[in-house]
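Structure provided below as structure tokens; questions to follow.
Showing just some of the chains, left in place.
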Amino acid sequence: MMNKHIIYAEDLTLERSGRNIFSALNFSLDSSESIIITGKNGSGKTSLLRCIAGFYPITSGKLLWYGEQILPAYYSEKPLISWLGYFDAIKGSLTVKENLNFFREIWSVDKKIFMESLEIFSFDKFLDYPASWLSAGEKRRLSLLRLSFCPAKVWIMDEPSIYLDKENRNILIKIIKKHVNAGGAIICATHEKFDIPNVKEYSLS
Amino acid sequence: MSNIFNFLANPSRFRIFAKSAYPYLLMIMIIFIIMGLWYGLFNSPPDYQQGETVRIMYVHVPAAWMALMVYSSMTIMSLFSLVWRHPLADTLSKSSAPIGAVFTLIALVTGSIWGKPTWGTWWVWDARLTSVFILFLIYMGHIALVRAFEDEFKGARAAAILTLFGAFNLPIIKFSVDWWNTLHQPASVIKLDGPSIHVDMMIPLILMAVGFLFFYFAFLLINVQTELNQRKLKKLFIKNLNLN
Amino acid sequence: MIKMRLFFKLVNRDIYLVIKGASDAGAAILFYLLAIIMFPLSSGTDSSLLTTIAGGAIWMAALFASLLSLDRLFRSDFEDGYLEQIVLSGVSMELIVLSKCFAHWLTNGLPIVLLSPILSLIIGLDFQYWWILALTLLLGTPSLTLIGATPAALSCAIGKGGVLTALVLLPLMLPVLILGSGAITAEISGLGGIGHIYALSAILPISLLISPFLASKSIRLGWE
């Protein structure tokens, strides 16, 4: 039964440098599901996401991916996570296109899917810019674009909406809905209210 | 054996053990060193080539052995730390480094003093001397690295990585005298076909070596105690921060 | 097979970044040239003296050049989140480390090796010894890169680096330096440098084995 969950967490506890960050968390994530993690500043949202991805070792409790004790950041056959953190992994000295192409190759992304994402974000006009020219919001948009064509089933996003204007926030919600409808799963930490159907809210304190 | 290890692996239990054990270790160390010094200074023959200066050997050689020994044990503890993430291994390794550095320094200084009359120079850059010097630098790097981190666990693990990496220096030190032409004399005590020095020199050497070994044990326990106490203090400090 | 393809894609990218000037590995070669020129400038131009120290000078310059460029081997990729992205893409950290080392060697070590015969002329090494210089560099520069990878990765975890990295790094690189320059000196003095070269070629596989493991551990430590 447990095997059916993509992610399953039981009594998850994390300490860092001797401080307790969060304790006894229980949740699970399945296909076509999305979890929004909320909580005050410093409540441990980012830490939780990094635990799930395997960057932080958990102090106690159980954290399973597909019923197994996998840490995606250690090793996986294919990308398990499409990750959007605080850092954008964009090289300013390359053009936008070069930045995208690299990940396209690493992930062996279909040309069709790639073009589709490009269209959703209407990013064509930026393609030949050096990435260092982009404004904060444009960089975030580029990150979201990359996130959206990654072949991973689970999207993990840490405050995806920062720097974005109205229009781009709508695009964000659109791609989230699309991904969930297509059977994907999403965990997203944020302080905003997102208008997504069937979202589970999980609040840290 | 594994029972003992498991028993001691608990930090608080280890603290109790350390507290009660270290005075005995200190005592054993003092007895052996006094005996060794007495034997070495008054009860052993001068060397037919080197004369009285040979007595430096009773400090130099055990110190050099201990420099290697401490590093070897740190290497093992580092493996424990990296592979099994054992917190006690971190603590032991961290506490060992300064002691090892002291032994290395003693070996370097006594070797230098010995070198002046026998080789006619304080220092040459040959393979043995250089590799011991590198060992000293690695000890210092270890000490600096642990303290460069806010988070002591991270610091300990970083230092463990460095220790493992520096371990390839150990065989270089040990075998440098066999592999390269050096001024330094090759092994005469620890070798496959048995020791080749006079028994009267052997006895004080062994006494001093045992004394130094217990020096290591005693100070290791003392350092670990301070370390664990500090950690406790820090935890209290952090708890206080959280209460506010 | 797929791993191999991934590996070359990663190497490709690093080299491309060098060419585009984002990484400064390219400048390391020029730095190497300049460092070599500094020897005659600082020690006087007595040519017999130069001949004696030539091998050592070239080796020291090579070491400083790799030292400088190694410092940033992982740092910029670590800081902008690129390494996080890659490691989540199903590429093992060890493979990433290897690819970065390989790219670093291709853009730093290899040019140094290739330039060495010409440089030996500039600095006054007897030309008949060019082969041993080139050979020691060919065997030694990959080891320098591999040995340097771990401290470079550690510097990400410390969050600063530069000199501290260099400090931790240098003692570990000294054996390579000693053997490399020692081989040349021994060959010139007629003793034959082959023993040194054997030892030098023993360091390479050992560091190839250990380094990716320890460097990946260090980077993970930085994430924790």
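Each chain gets a letter, A, B and C, in the order it is written, and its residues are counted from 1.
The working rule: a contact is a pair of C-beta atoms (placed from the backbone, for glycine too) under 8 Å apart; a residue touches a chain by one contact, two chains touch by 3 or more.
No experiment lies behind these values; they were computed from the predicted model shown.
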How many times does each labelled chain turn up in the complete complex?
A x2, B x1, C x2
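Please note the rule applied: only the chains that are shown with their structure count from here on.
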Comparing B-C against A-B, which pair counts more contacting C-beta pairs?
B-C
Dist(centroid_CA(chain A), centroid_CA(chain C)) in Å evaluates to 37
Could you list the positions in chain A whose residues touch two or more of the other chains?
57
Contacts with 2+ other chains: residues of chain B
none
The chain B residues in contact with chain C across the complex are 82, 127, 130-131, 134, 137-138, 141, 144-145, 148-149, 154, 157-158, 161-162, 164-166, 168-169, 172, 179
Residue numbers of chain A touching chain C in their complex, please.
50, 53, 55-57, 72-81, 83, 85-94, 98, 102-103, 105-107, 150, 152
Contact residues on chain A for chain B in the complex?
16-20, 57
